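Just passing along the structure, written as structure tokens.
We show some of the complex, not the whole, and keep each chain where it was.
Letters are used for the chains, namely A and B, taken in the order the chains are written, and counting of residues starts over at 1 for each.
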Amino acid sequence: MRTDIVHIGAGELTYEIRNIVNVGNKLEKLGLTTNWENIGDPIAKGEKIPSWMKEIVADAVMQDLTYGYCPTRGVLSTREFIAAETNKRGGAQITPDDILFFNGLGDAISKIFGFLKRTARVLVPTPSYTTHSSAEAAHAGDKPLTYILDPNHHWYPDLDDLEKSIKYNPAVAGILIINPDNPTGAVYPTHILESIVELAKRYNLFIVCDEVYHNIVYNGTSTSPLSDVIGDVPAIAMRGISKEMPWPGSRCGWIEVYNGDKDPMFAKYIQSILNAKMVEVCSTTLPQVVFPKVVQHPKYQGYLQERIARYEKFSNIAHDCLKDVKGVLVNRPNGAFYMSVCFESGALTHDQTLVIDNKEVRAMVESLVSPEGTSLDKRFVYYLLGATGVCVVPLTSFATDLQGFRVTLLERDEAVFREVFETIAIAIHQYLES
Amino acid sequence: MRTDIVHIGAGELTYEIRNIVNVGNKLEKLGLTTNWENIGDPIAKGEKIPSWMKEIVADAVMQDLTYGYCPTRGVLSTREFIAAETNKRGGAQITPDDILFFNGLGDAISKIFGFLKRTARVLVPTPSYTTHSSAEAAHAGDKPLTYILDPNHHWYPDLDDLEKSIKYNPAVAGILIINPDNPTGAVYPTHILESIVELAKRYNLFIVCDEVYHNIVYNGTSTSPLSDVIGDVPAIAMRGISKEMPWPGSRCGWIEVYNGDKDPMFAKYIQSILNAKMVEVCSTTLPQVVFPKVVQHPKYQGYLQERIARYEKFSNIAHDCLKDVKGVLVNRPNGAFYMSVCFESGALTHDQTLVIDNKEVRAMVESLVSPEGTSLDKRFVYYLLGATGVCVVPLTSFATDLQGFRVTLLERDEAVFREVFETIAIAIHQYLES
């Protein structure tokens, strides 16, 4: 190339959740049997799509119109349905034109951060779901700017750290909230959301709130949708069908814009996101068409509750297995289907190992952790994978310096699930003692 | 907002093809009957999806796995199928890992330009399909850089203009080719493609080639896929299922990377595009699963040929209707399903009108064309719409200073099609004489 063509943010685009799959696949070829607890895809973990739901989709694809483009913002009747649902709650009121569909929240996130001015930053939590932190960092060509989720306090946001991160950095233009949270499984009490909104109002910021797991809350906890607490602060809420229906392969999510007309610069910004989508014509039509039919189906609520009950039960099994393990900090998830486990400071070293019988597997793991600069939790995760076949994701992949790992609650077989977590508990013990 | 959040390229994101729909919809409420010849969606124009095709899709959606995520690059078996098809042609040889699926070519285009370094530019044709020119311009925060398609020479690229645009502007890092072309319907002879590849090689550039209409060529013309002529120049070819199957609402397209390993900076750039997709997890699964089944179905070729034969026939009807109209320059389309008509220089004025009987419609059209700076062809297009209900797109929306309009060949009813073009012919005459 005669000129430099590599984007300033290229180095920030990393996604260990998927990178580790390549490693796991190679180890499988060497004879390893793997439990994939790394990726949040219920389907891949055996979740069955109910027949009534598949029939709704099959009916839809027999109609020619589901093959055509839809309006840029999305199918109008679906947006009308969603706006009515939001407005029913009594908080922020929206029209169908305040809704914009995307090809999954990844697409929404990519545009929301990608069409921010390069110098304007959005604070993301640490740890942070990588899609958010990578996209925000890539847009700026710099490391993500973060506020602390505190593992000693239920992984709730540290509001003092959040305020200072705003006050002392004028580049900060917005705050990202993920609630219920990925990767921690935390569910934020309403008063915390109110405090964050108050900070946004005081410092004249906008809020982005990822609510893709909003309907997956359990263990008796409760929270509020952003629309309930947002008042007159400009904001974007993100929703989707990937995790709930679940239809992750549909790449279908949407944003709801609150107070889009309260600030002229925010209005321009939202318009640029709409225009960016218009230039791509529209998002995928089929899932938008079927979504209202699915969630209004008489069997939908029962189906969803059965899954939530299972996550609740499994969150307690996981917590019970790990809570007394020495050297780690464990919080029980109360929402979504992830759990993040932290090693205590200083617990990990560069010498710890697990016994791996298969020579080739051992050699490969040793080679993978040998490069200087390999993070300590990545070292643990690779040994865990090589020794037990359990595949989790290093916590340092989630824009944090905390050492640990994220594991999903998606395994459907209770016995297998319990065994996986018991295996992890033993492995942690052995690794730290090694 | 306490800081400026509006992206440097926000002003470049325009897409008149869809903007005009809002105008048309408003006029319909005032009683106008509209012929939508503005948008390249065969479904919207009444194309029927054959039953056998819909059944393939319906079968697929009864399988749980089509609901899950797929690999970031796309479904492996589908990529294997595509790679084999490309390799069979005997030109550039690729592996499944040289293929990357996107949520439609709009998504691919957005990432290919969005993850270029801001200062590196890709020359786009003028006129240019807006998705390309807008995305390229937005990434740079500046107007698009263009090379001329010559309406006096079959809308072929002006190679002298192209070379000078490269030689005298060191910011140029790549060349975009659209072949068959949207919005002109031109099909480039192989020697023109070879000349462009030669320029890229000489100046050390990469090529992006949009081939979404590659299988829709007629009137006895022929061309080559990029893979046939690319040699060892780094390049990206774009393909999709929107226009051919047609399933535009699926948002499913892919890129094929040629010579991805021949230049280290190009390799890094391609990796950043892959990483950007990985951060969004993957593209939509269902259409990837069904694509090989559809195109290998025994009825597929016949179905496609029937459509192509229709476009050929209609291209000639359109050409016959307009070729002798004074004041315009007309080239018969030989591929895709668009035709671009140019007014002769000086033919349009700010005073020309068409008679619009409906008072409200007339008032609205007059109001729409009244702002200073309204382009002359936009004025014509709005009068045409108001007076006849025929909705086309001003040519100046396609990154060109040429005055004219783009019209589609998608209307399926021959009588209606002929009437639309006769109406346009008369309207041009009346408008220029007014």
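Odds and ends about this structure:
Just so we're on the same page, a residue touches a chain if its C-beta (ideal position, glycine included) is under 8 Å from a C-beta of that chain, and two chains touch if they have at least 3 such contacts.
Note that this is a predicted model, so its numbers are computed, not measured.
A single sequence accounts for all chains of the complex, and while 2 copies are shown, the assembly in the file contains 4.
The definition used in the following text is that only the chains that are shown with their structure count from here on.
Centroid to centroid, with C-alpha atoms defining each point, chain A and chain B lie 34 Å apart.
Taken in their complex, chain B has these residues touching chain A: 1-8, 10, 13-15, 18-19, 39, 41, 43-44, 47-49, 54, 57-58, 61-62, 64-70, 72, 103-104, 106-107, 109-110, 114-120, 130-131, 134-135, 138, 170-174, 203-206, 234, 245-251, 263, 265-266, 268-269, 271-272, 275-276, 278-286.
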